[in-house]
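The structure under discussion appears below in the form of structure tokens.
Missing here: one protein chain of the complex. Every other protein chain is in place.
Order of writing sets the labels: A, B and C. Residues in every chain begin at 1.
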Amino acid sequence: MKIGVVTFPGSLDDVDARRAVRIAGAEAIALWHGDHDLRGVEAVVLPGGFSYGDYLRCGAIARFAPVMREVVDAAVGGMPVLGICNGFQILCETHLLPGALIRNDHCKFVCRDQRLRIESTSTAWTSAYAAGAEVTIPLKNGEGGYVADEATLDRLEGDGLVVARYVETNPNGSLHDIAGIANERGNVVGLMPHPEHAVEALCGPGTDGLAFFASVVSSWAAAESLASS
Amino acid sequence: MTTQRQLDTVTAAQQTPDVKQPWADLGLRAGEYARLQEILGRRPTSSELAMYSVMWSEHCSYKSSKVHLRQFGEQISAQMREHLMVGIGENAGVVDVGDGYAVTFKIESHNHPSYVEPYQGAATGVGGIVRDILAMGARPVAVMDALRFGPLDAADTRRVLPGIVAGIGGYGNCLGLPNVGGEVVFDPSYLGNPLVNALCVGVMRHDQIHLAKASGEGNKVILYGAKTGGDGIGGVSVLASETFDEGRTTKRPSVQVGDPFMEKLLIECTLELFAAGLVVGIQDLGGAGLSCATSELASAGDGGMHVWLDRVPLRDASLVPEEILMSESQERMMAVVQPDDVDTFLAICARWDVDATVVGEVTETGRLVIEWHGETIVDVPPRTVAHEGPVYDRPYARPSWQDALQAGSSADLGRPTSGDELRSTLLALVASPNLCDKSWVTDQYDRYVRGNTVLASPEDSGVIRIDEESNLGVALSTDCNGRFAKLDPFAGAQLALAESYRNVATAGARPMAVTDCLNFGSPEDPDVMWQFSEAVRGLAEGCRALGIPVTGGNVSFYNQTGEVAILPTPVIGVLGVIDDVTRRTPIGFQAAGLSIYLLGTTRDELDGSVWADVVHGHLGGKPPVVDLAAEQRLAEVLVEASWAGIVGAAHDLSDGGLAQGLVESCLRHDVGACIALLGDVDPFVALFSESTARALVAVGESEATQLAELCEAHGVPCGRLGVTSGHGGGAGLSVVGYFDVPLAELRVASTATLPAVLR
Amino acid sequence: MARVVVDVMLKPEILDPQGKAVLGALPRLGFGGVVDVRQGKRFELEFEGDITEERLAEVRKAAETLLSNPVIEDYTVRVEQA
Partner (left out) sequence: MARVVVDVMLKPEILDPQGKAVLGALPRLGFGGVVDVRQGKRFELEFEGDITEERLAEVRKAAETLLSNPVIEDYTVRVEQA
């Protein structure tokens, strides 16, 4: 399987995301912000970082990058898209996902090993988790406070679109302790924590994050074998 | 336009020899100005005056420290040279870490700007050191920050600390560099003069090493990165040649604002340029901006350069040539490129949205000639600007108060004896600002980005993987105990070196090279100059004894408020190599049932200790004995033990002694410990003495004998203290016969301190 | 040279952590009487030549699509005599 990882000017965790994709058994394809081309990938990761410095609003400028037009079309067409941290912010700015991410309630950047509960396993990126599984994944952000109006929050909760929730502590003031959400179809997922930093026991708090990438790989493999049989 | 009319050219300088020039306001001494006229055989043009004044400032010329720093070179033995690829003098030193990899690292201060504008001062400090590492040809892979502040509860500390920490994080996080270590130290002497020392480490293949020299007549000189603006004009000169004093607002530097996003593009763009083999020579622009870059490149190369200054892209069109030469606008680099490669070079820059302009050419005239719209405004021998500045052997003398200070030992201070007294002493120390948990600071730093961080705060060293296949890696630590340095600067420097060396070995890495950031008061004060010379002598001799070279560093003088100098603060960074990072040794006890051993010898050494400070507010006597041979033997044991996979955990003992070491190892994973103090020692001394060359190790039953044999073989004293006990909830630290403390109570004491004050 | 100023503020119903932080800091520094603080962004856009209605319309579009996120922010646009 080919999974594309987009590099915007100021992307930082693109290297990490590509490594995670490889460890999950897929081929990592580097995608360039300025290209109108997804190079035949079957899924896309928008990695963490500070695209364009995030000086204006996180993700506000990256949203307009040429490659994003292709990403949006593909996402609407059902291609699995995972936005991590800055990628989540970009997905909200493009309105592929509802709501927005604002400055942490304590106004400081925070980097910590965060406990999460996987609330939905019916997305392309979480199918390999056990429902309700509690995992530890690094969180690092300055603007990770998830906000949306009541109606949107009710819809997210009602339709089971909250993918992951902070447990033990809410590190940034996110409403409803939301750490990640999905679109109705479940192919587009935005996540504030960094699963790509939890794929090797040596360089992170563990390997709890690997299943995000394994999920998309295995569901793709399943689909393939169906198609070929 | 006016800039044209007022332009001071070389011709004008010849025709009007008697023009009064503001050399004094620019920080030059009368003798220096005279020497300048002698070199040029005429009065300098205003542009030349600007260049020389900034390049001859303390900060750029090291005029007061040079005569002492020479020792670092002189003390290098053949053995120390073995792994040294590039030594002192370049942007940063480079060492061979094997498998064709070279590692470059350096620590640098940004103290004064961080006091004036904490966020931007600290941020641009990180930006500057990262460009130094990049200029060597390396990819920067991690940063560290060694910070010093006034008392935690002082109002000004609450102003500068949050800003400085946010600035270090804001810039480093945005660059995608993991922060893997540093220090946060509080002492009244830093009130009004905080220290911000930033370290960066980079990795490259041997054949990628680049140097700052302009060679090859006809080669083009390209300035790329941010546009040049009015930032920090004269900053360096003023900062480094005047005692900083809040009152003297006119002398306040105009602080620069950093653009980490621009720097990230600069890094990726520059690495692509290196990979494409387009760079003959390269220099970052930091202090003294273009004055420094052009003169250093020229004097290190074939000795000549012609620059068309009017081609420099400006952010502010009203800048005059003198200002353009002195501007310290951040995020700029200068490269020397063969004519045929220029187009490719510019194309790569364009792909990264990085402005690049050919501003000059390498010549063999031996002169640095700078033109402004056709008129020659600078025509000088570059070496006299960059490398042959003034050198002072400033008077120094052992301070009159030094003997009294050393005489006032801590011996007759009241010591705790009962179990209860020892227990409350422990809790007081654990909660003290200098020993407490630093997560309030370190949680604002990204430790994970790039995915190669094996160990980071609060471990003894930061450990970074540099090869994913072979698991080759490096370990780094920075340390300094300024209180010890005040009691005895010679020993103090060696103690800082010893602690940093020990921290690296404790993690399982072979110490290999040293970088240093020497923070002192005014060199014009003989007391301070003595502290400085003693510290340098101690460091140079210490490095020779340990067999690891100083590869680069930085000197920061004039760290004082009014007449009061800071504690002498020689911050030492040690780099170690670890062949297989999966074998690194962490500080935390992982499980119950491990045997805890104390390696090394504990003496009654509490002068200058944290205990003397926290409990008695006392500083006097003599620092702990330095025993570098013992440090080497201990390091041998720790490195071999981690390689052999014997040790589960190891932690060096320093500030706060055995007690603090035990607490940190227990709290890491909530594993308790039950220990019995060895022999009939005084429990207070056993727990709180800060004797050096000691470490705490935890091993499984089956490995105990191997450890004993290893220590035996290297002649390192090794005594069994006890075992790791319960995990989680009920776990505690108990010292048999004296006291028990639940870990929960220790954790509250340790973690509450910073948030209570800083929010 | 003419200047258009765009002010962007978080919608009233959205919590403003920075404003809250300032509000908390004021009394500690001895400044009283302030009951609420909101922190937003101010953009100064410089134009060659005059500000036509078309240009203002463009600025409004930019304010709506780029300078602000309508999900959480409101903006105002006004011409300023530099």
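Going forward, a residue touches a chain if its C-beta (ideal position, glycine included) is under 8 Å from a C-beta of that chain, and two chains touch if they have at least 3 such contacts.
Note that the coordinates shown come from a computational prediction; the quantities given were computed from them, not determined experimentally.
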From B:Trp23, B:Tyr52, B:Phe261 or B:Phe345, residue that would touch the chain that is not displayed: B:Phe261
Which residue of A:Gly53, A:Pro98 or A:Gly186 touches the chain not shown here: A:Gly53
Touch list for chain A against the chain that is not drawn: 52-53, 55-56, 61, 64
Footprint left on chain B by the chain that the document does not show: 116-117, 120, 226, 229-231, 252, 254-259, 261-262, 315-316, 329-330, 353
For chain C, residues in touch with the removed chain: 1, 7-9, 19, 22, 25-26, 29, 31-49, 55, 58-59, 61-62, 65-67
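The definition used in the following text is that only the chains that are shown with their structure count from here on.
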Rounded Å distance between chain A and chain C, as computed from the means of their C-alpha atoms: 30
Separation of mean Cα positions, chain C and chain B [Å, integer]: 40
Mean-CA-position distance for chain B and chain A (Å): 36
